[in-house]
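Before I ask anything, let me first share the structure, which is written out below as structure tokens.
Heads up, this is only part of the complex; the chains shown haven't been moved.
The first chain written gets the first letter, and so on, giving A, B, C and D; residue counts start at 1 in each chain.
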Amino acid sequence: METLVFQKPSSIQKDCNVTFCPGCDHGVAIRIIAELLDELNLVEKTIVVSSIGCSVFLNDYYNLDIIEAPHGRALAVATGVKRSKPDKFVFTYQGDGDFASIGLGESMHGLSRGEKVTAICINNTNYGMTGGQMAPTTIIGQKTTTTINGRDPNLQGYPIKICEMASICDGAAFVARCSLDSSKEIENTKKMIKKAFESQINNQGASLIEILSTCPTNWKLSPQEAHKRIREELYPVFPLGIYKDKTSK
Amino acid sequence: MGRVVIDKEKCKGCFLCVDVCPKKILKKGTNYNSKGNYTVYVDDPNNECFGCALCAKRCPDMAITEVYR
Amino acid sequence: MAVKESSLIISGYGGQGVLFIGMAISNCAMDEDKYVTWLPSYGAEMRGGTANCTIVIANEEVASPYQQTPDYVIALNAQSVEKFEMKIKPGGTLIVNSSLYKGHEKRTDINYLYIPANEIAAKIGEIKCANVVMLSAFIEKTKIVKIESLKKVIRNIISASKAKLLEINELAIQKGSEYIKLPVCH
Amino acid sequence: MTKTAEKVLLKGNHAIAKAAINAGCQCYFGYPITPQNEIGEFLSVEMPARGRVFLQAESEVAAINMLLGAASTGTKAMTSSSSLAIALMQEGISYIAADNIPAVVVSVMRAGPALGYIFPSQGDYFQTVKGGGNGDYKTLTLAPATVQEMIDYTYKAFYLAQKYRTIVFLLADGLLGQMMEPAVLYDYPYEEIDNSDWALDGAKGRPGRWIGSIHRSEEVLEKKVLELFKKYDIIKQNEIEYKTLYAEDAEILITAFGSVARIAQAAVKQAREAGLKVGLFRPITLWPFPEKELYKFATGKKLILDIEMNMGQMLEDVKMSVSGQAKVEFYGRPAGFYFTPEELLEEIKKQMEGLK
């Protein structure tokens, strides 16, 4: 007899219509989070903080309580949510621009304060939603609509290293960078998010998972080429790994 | 012995699933769905699919809605 | 002098060159000293894969570049027909890329004009010119601007260095307008 | 309202903080700025002592967004700040308004523009009442004039916020915040409002809820805005508040709000003692502005004299309300100089001369 080995997680909307561009990794991140909510039995106590970027329409996907944070303010909103309802499970879902450009202050302070929330930051090295402008994470030489000759450190400075900076924050319990460029990395990303979620459940502090993710549309690459770019161009600048782990202590 | 259920209306034809299938039984289609996207289809005459679900876990659009083994 | 305004929506999927032919006809109108506006769909709306733009040509300053009920719609793909067929002003015209749409006419109070643009374009060896074929046919049919203006505009836009491209586009104009002139398609 | 408690000498800022506690405020978020620091400092002690939340945010931008987050769970919450720092909250305020989230913002005005200084001022009427965030929305605004009213209207602010699921401003100034005055700290007199039908608390046994302001279709977005304004119409019908003194038979009607209204009130009394027919119209809700009411009182008057500690801000609402029914003049100073009743009386007399 057939057994069902894969199905849509329970918190995904019944007739969920993913509106990301074809091959965009955002959708994978959204799915594995939903799977973890099932696995950790969190569905009915979760409050999601969505953010402004391609992920703004989280409510199209999740059948969960969701609050939309203004651009960059997800960790401040999450702080308000968690402080008012300490028994709920709270995570943010943000782009790299949201988290590390306009929201860098809120992000680092949220981590430093050790808010018992988890931040998921989808790093696609550009501003997807607004049409592919330079992001704080755009790597040197990368072409975007506001760096058509490639990012030049003399003009536009250097990329922000999200996990490296976050791991300086004493309130952070778990910080890791992962990627969705292959099946193996998808598995690993899920493991990392799980550790982050558990650190929240165990009240150990703030957690952050930075996920290297594709933006085929604005990178002007096929989904396959985009994954290749992650491995070849982004890995060297943004090494994967656990940057901080206070959970075992 | 496995089987995958693909919701073609949700498929956007990124063909990421095609690349990850160890059995190479997912194929690039040349037909549009109603949204104007090419879609993937299963070509598994020898019942090679063994339900590893790699395709479903790779699909960014949750278009592979179920995998059976 | 009474205000005379014609509005046109050009719609298709991204990559079909919808915005381009919109700008081309706008330039024609400008060259003919008409008032004209061009307005694209923009932002995340575009991510769906479809694009459209609205062109208004008038003998006075255009009141609103935004038009919910256009006089004409050039629909380069099936989705565009579906999106705009019901919105056309009574008495208006829907110009359909019949290579990509085989559906039924839903209205009796508008005109339909079918152009097998993909096929025509394929015949001249460049499927990407389907947009120019459509536009030329539309211009030939409506005489909103002169087909000569379009030739000039295309010549200006496509720089000399791309002689081959220019040639093919000129051919597309010819074929598009010819198609209208053929008795069969009326 | 039952006023059971004793009169005590209370500082305005403390009055707000104590009233917030009595009103059941569960979360306070704020960032230091003079002249309202006593609110946060007091709550930093008293909130944790009650198992409630005091959190010093890293900025006002963060504070307003923490407020957005906390209030979205149906929790009574507030922030307080001043002038240039309120300016930083404008985006968040627009979100709270659009999201129909109940939240209380206390604004203790200081002199501007920009950094200006910590002197009291009324220079933020526009900022508060006309917005500064984007789009069509309104902020219910209450303007107390005494320490007692700091209590009364803090209570009311929490109540109205919950009742209408709207943002409510308590608009005070450095004078009201810093002064002490005897006041009675009675119990919170309003009913509690059920919020279980909209608040976020984890979608247990029900579909998920989404609180957000993005709407991709013109139809839906327009509908949302129209609904918002339907609510505003109801607020206009129910909640307009103002006070008058000798307004009926006055020849000159003074308009003033907040701390200036109390000085104007003294000037009016002095004027009456001097036999001058002067009256006072004091709006308490600045939005909704008592437009029709002022129109009624203004009709037939020789002069409306608007007095503010700024360069003429409420003045615009006064003019709009009076709508040509009487001449409108303005007397104001922008930065920390408080009028004396005598000074106002002088001005009144001068204006009366001018009328002849």
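What we mean here is this: a residue touches a chain if its C-beta (ideal position, glycine included) is under 8 Å from a C-beta of that chain, and two chains touch if they have at least 3 such contacts.
All values reported here derive from a predicted model rather than from experimental measurement.
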Copies of each displayed chain within the entire complex, written as a formula: A x2, B x2, C x2, D x2
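To be clear about the criterion, only the chains that are shown with their structure count from here on.
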Contact-richer chain pair (by C-beta pairs counted) among A-D and A-B: A-D
Inter-centroid spacing, chain D versus chain A (mean Cα positions, whole Å): 39
Chain A-chain B separation of Cα centroids, rounded to whole Å: 26
Chain C and chain D: spacing of chain centres that average the CA atoms, whole Å: 56
Per-residue overlap in chain B, given as positions that touch at least 2 other chains: 37
Two or more partner chains touched - positions in chain D: 216
Residue numbers on chain A that touch chain D, as the complex places them: 11, 43-47, 49-50, 56-57, 59, 62-70, 73, 76-85, 88-89, 105-106, 109
Partner chain B, residues of chain C touching it in the complex: 13, 49-50, 77-79
Residue ranges of chain B touching chain A (in the complex, touch as defined): 2-3, 10, 12-16, 19-20, 37, 51, 53-54, 56-62, 64-69
